[in-house]
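One protein chain is absent from this view; the other protein chains keep their places.
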Amino acid sequence: MHNNHIVEAKELCKYFKTPHGQLHAVDGLSFQIAEHTVLGVVGESGCGKSTLGRMLAGLHEVTSGSLYFEGQDVTNPSRKAKKSLYRRRQMIFQDPSSSLDPRQCVSDLIAEPMNVMKLYKGRRERDARVEELMDIVGLAKRYAFSYPHELDGGRRQRIGIARALACDPKFIVCDEPVSALDVSIQAQILNLLQDLQYEKGLTYMFITHDLSVVKHISDEILVMYLGCEMEHATSIELFEKPLHPYTKGLLSAIPIPSIHTNREEFIMSGEVASPINPNSGCRFASRCIFADEPCYSESPEVIEVLPRHFCACHFAREVNGM
Amino acid sequence: MNNAINKEIHSGVSGKLKKRSYFAEIWHRLVKSPVAVVCIVYLAVLLIGIIFADVIAPYDDKATDLSSRFQTPNAEHIMGTDDFGRDLFSRLLHGGRTSLIVAIIAVAIGIGAGMIIGAVCGYFSSLVDNILMRFMDVVMAIPGMLLAICVSVALGSGIVNTALAIAVGTIPMIARQLRSSTLLIRNQEYIDASLLFGASSVRIILHHVIPNTLAPIIVQSSLYIGGSIMAIAGLSFLGLGVQPPTPEWGNILNNGLDHIYDVATRWHVIVFPGMFIVVTMLAFNMLGDSLRDAMDPRMRK
Partner (left out) sequence: MSDLLEIKDLVIRFDTEDGSVHAVNGIDLHIGSGETLGLVGETGAGKTTTALGILRLVPDSGKICAGSISYKNVDILKMSDKNILDIRGNEISMIFQDPMTALNPVMTISAQVMEVIERHQACTRGEARARMIEILGKVGIRPERVDEYPHQFSGGMKQRVVIAIALACNPKLLLADEPTTALDVTIQAQVMRMINDLKKEFGTSMILITHDLGIVAKSCDSVAIMYAGEIVEFGSLEDIFDRTSHPYTKGLFASMPRLDVETERLMPIAGLMPDPMELPLGCKFHPRCPHRMEICTTDNPQGTEVNYGHLVKCHLHTTKNGDMD
């Protein structure tokens, strides 16, 4: 079981120094991602999901805790270890207009990782690989010499995907890859990502604020709030039996495009608190309708309430009538 | 921007995709402005004139002929002659060569050094950045002409030294500009993407930072060339820059000024060199402005 975990995080923390104090972007997250699966990470803006993704991709250093990649400790990798990691993990960014260099044409953009890593000796081999990648992500060859600003958002995101695939990684962090796109284009990109996952046996960490998207694409889902884990379960389980009050509120806040739903309305009051120097106790306590004395003083532990369904709430059982 | 995207989509569908690079697009927009076209044509003619000065110039620029001093423009000497009877037109053509070469060297030194300092400071904001930028501030605090005079006095006259003297003043300005653009670019996600492939800092600066800051630098450089021509002329005028008998617009003008007490018959010795300096500087400046308009997408309606 343990062997096929491609990523394992233990008490992972990332703090930033700010003029007002320490910003707890990610605060003690532990989870595993099994090979060939998709872990969805959801949360509102400022919950630390992007920081988590960048840590896993190796763009942020880890403040404390440990991170394992295919069983190897990569918390603070050596220069040599980093080199092999570049080929094995990659990232797809949210905003294709800022993640693609505007002065490079499509083929240069896709060839860049191969040039940096010196994957191909000959120019011809490399160009053949660029063509192959463009074909894989559904970019017509005639765009090879176009510049990103000449293309629409969907095509730009395809370039980003092709670039991430250039070195055949095993694990890809997708940081809100479809948030900037219109629905009809979003569906095209989601289908592409799914197809690639099946065909290449990829593992994704899919970060998004859109619960409908995460439900569609993920096997397991991690719900974050202010840098902490709230709930972690399989996708089906989480949407059928949300245990944490935050997850429940999040789910009921999503407008359903149908006129026949009779969901109980449960609108969360208040707003996300500041992640700078947070109080001890449950991060969600100030907005929680079930909050009681222990919630303000003690940070709840993540417990396995149901088999493979984790929840960090003092009253997980009580709230759900268990 | 959106229009460009949509246009692309459409032409893509119909199969006639235009491969027009970023700079081709700018050129296309630039030549739509009549001012820019006039400047480009003038500069092109001037450039051809000074490159082929040996062929075009009717006389040797250093050949004196004391029998024909101070001739006003006539059929033989279209811009007249100077105090040694040298053909003014020939001297101005050859002088332009010196002026432009020095100006281009000066701007090249300024931009080269400024870009490296700016990009390094912006990319590694640290102690190095602080020290270098404070030093740049000190240099900027000294008026440009004064600085050029000081450097020129210290280094002595001559083409390269004059170019250096003028370049020193432009380095901090370019460095500042490049530093702030670099700071912006460093936070773009494409830098993160490159880091994920293991790209080195040198590679990122050369492949991503500098190409993306080039546009405003090109605009600046055309403005600086104009300014440098003026500065060189100024230095030569003061007797510090290029020394006679090597012709240079500034020292031709300076020489003319010695004989200006008889304006009615000797006006041409200052009007023509003055005209070349002013018009050329104006052409570079206006070309710079047009370039900026062509590069700034917000200028598009």
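Letters A and B mark the chains as written, and numbering starts fresh at 1 in each.
In this section, a residue touches a chain if its C-beta (ideal position, glycine included) is under 8 Å from a C-beta of that chain, and two chains touch if they have at least 3 such contacts.
Quick caveat, the model's predicted, so the values are computed rather than measured.
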item	value
Sole contact to the chain not displayed, among A:Cys13, A:Val272 or A:Val319	A:Val272
Hidden-chain contact residue, picked from the options A:Thr18, A:Ser212 or A:Asn279	A:Ser212
Candidates A:Thr18, A:Asn76, A:Asn191 or A:Asn277 - the one touching the absent chain	A:Asn191
Absent-chain interface as seen on subunit A, which is shown	44-45, 152, 154, 182-188, 190-191, 194, 209, 211-213, 215-217, 239, 249-259, 261, 267-269, 271-272
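In the analysis below, only the chains that are shown with their structure count from here on.
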item	value
Centroid distance [mean C-alpha coordinates] between subunit B and subunit A, Å	50
Subunit A - residues contacting subunit B, complex	54, 57-59, 82-83, 86, 90-91, 93-95, 98-103, 105, 112-113, 116-117, 140, 142-143, 145-147, 149-152, 160, 163, 167
Residue ranges of subunit B in contact with subunit A within the complex	1, 4-9, 12, 15, 17, 19, 21-22, 188-190, 192-199, 203, 207-208, 211-212
